[in-house]
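Just one protein chain is left out here, and the rest sit where they should.
== chain A ==
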Amino acid sequence: MNTLPTSPEAIATLLGSFQPVALEDDLLTPDDVEQLRLTPVESLRVVMLNGFFMPELSTLPQDGSVTVATTLNTDSPDEGVSIRIKAGSVLAQALEVLHVSFSFESEFIAQPRLRVVLEAGAHATLVEQYTHLSDTLCLNNAVVEVFLEAGARLSHPRLQQESLRTRHLSSLHVNQAAGSHYHGTTLAFGGAWSRTEFHVAFSGTGAHCDLNGFYLVGDQQTHDMHLDVIHNLPGCSSNARFKGILYGNGKAVFNGNIVVKPDAQKTDARLSNDNLLLSRAAEIDTRPRLEIYADDVQCSHGTTVGQLDPEMLFYLRARGIPQTQATLMVCDGFASEIIDTCNAAALQQQAQTLLAKRLASVTALAGVNDA
């Protein structure tokens, strides 16, 4: 049940076993949105229910700096939302996209499609959240495309917190023109199993991409992080930092590929993946890969897999902090190095709360390494 399909055929079979769900009006209420939102009430907000755009629950822009359109592709039955930020606009407030799974149906599929375009020189923050209100078995199959035109800057914190019966597939495509800057942080607290893909491509020089990711994978959970960063032009830089905490019989895969093509001189590419295993039954399969075909580049990669450091725990306990709390602090610190890159206070707060709640529920946190 919890094995993650990896081949395209297996994924297709899987997609076929879930039923599309009809748009249900009045299911999601303004109160629900109020509960779930991670940006101030007056922020621009696009609400998606089971992949459908919900205009009446959304807060759409008035001043012309941002346009929101629906249906990305008229040939496709998938409904989608396209957000365009006008050249040179600097958005003072974050834009939020809230994906909610909620239905009385079971085994349904939601297919949110989101396209975000920042025109030349635009600056924005996009807060994205995948969450749920019901505990039904569903599959979330999301595609998010980000286009950054020349000199555009996007900060993109994302929180995935789905029910333990949800299957999550999402792919994020980041396309960066010259001098653009992407700063993304994905915090994955998972569903039953999840696969998150990141694809980064450059269409101009001097662009920079920061990809940060954190995954918390507990009992009965599987998480797969798949990363492809292609440097095909000179003078771009990328820094991918992923960290995971695993406990119980949680399983995770980190598959990080960075390719530096022959023309991509002066590339600066970094990749790291650090994992903290809180139990013997937890499993991580980490595969960082750098393929370098240019000679004048700076590249590095490193991965670590470790357990809680007894020296750290002892230091905290020697200051009077009880063992359970010390364990939480060390885990929290480990995760904070990624969570703190979000630049979105409410989302960070929410992530810290989730982390503390989940780790506190791990029975006998004391002596977790002996479990």
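Note that in this section a residue touches a chain if its C-beta (ideal position, glycine included) is under 8 Å from a C-beta of that chain, and two chains touch if they have at least 3 such contacts; residues count from 1.
Here is the rule we go by: contacts and distances are computed from a predicted model.
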Listed names "Ferredoxin family protein", "Putative acyl-CoA dehydrogenase FadE", "Fe-S cluster assembly ATPase SufC" or "Transport permease protein", matching UniProt entry of the absent chain: "Fe-S cluster assembly ATPase SufC"
Option from A:Val68, A:Val305 or A:Val330 whose C-beta touches the chain left out: A:Val330
Missing-partner contacts on chain A, residue numbers: 309-312, 314-323, 325-326, 329-330, 332-337, 340
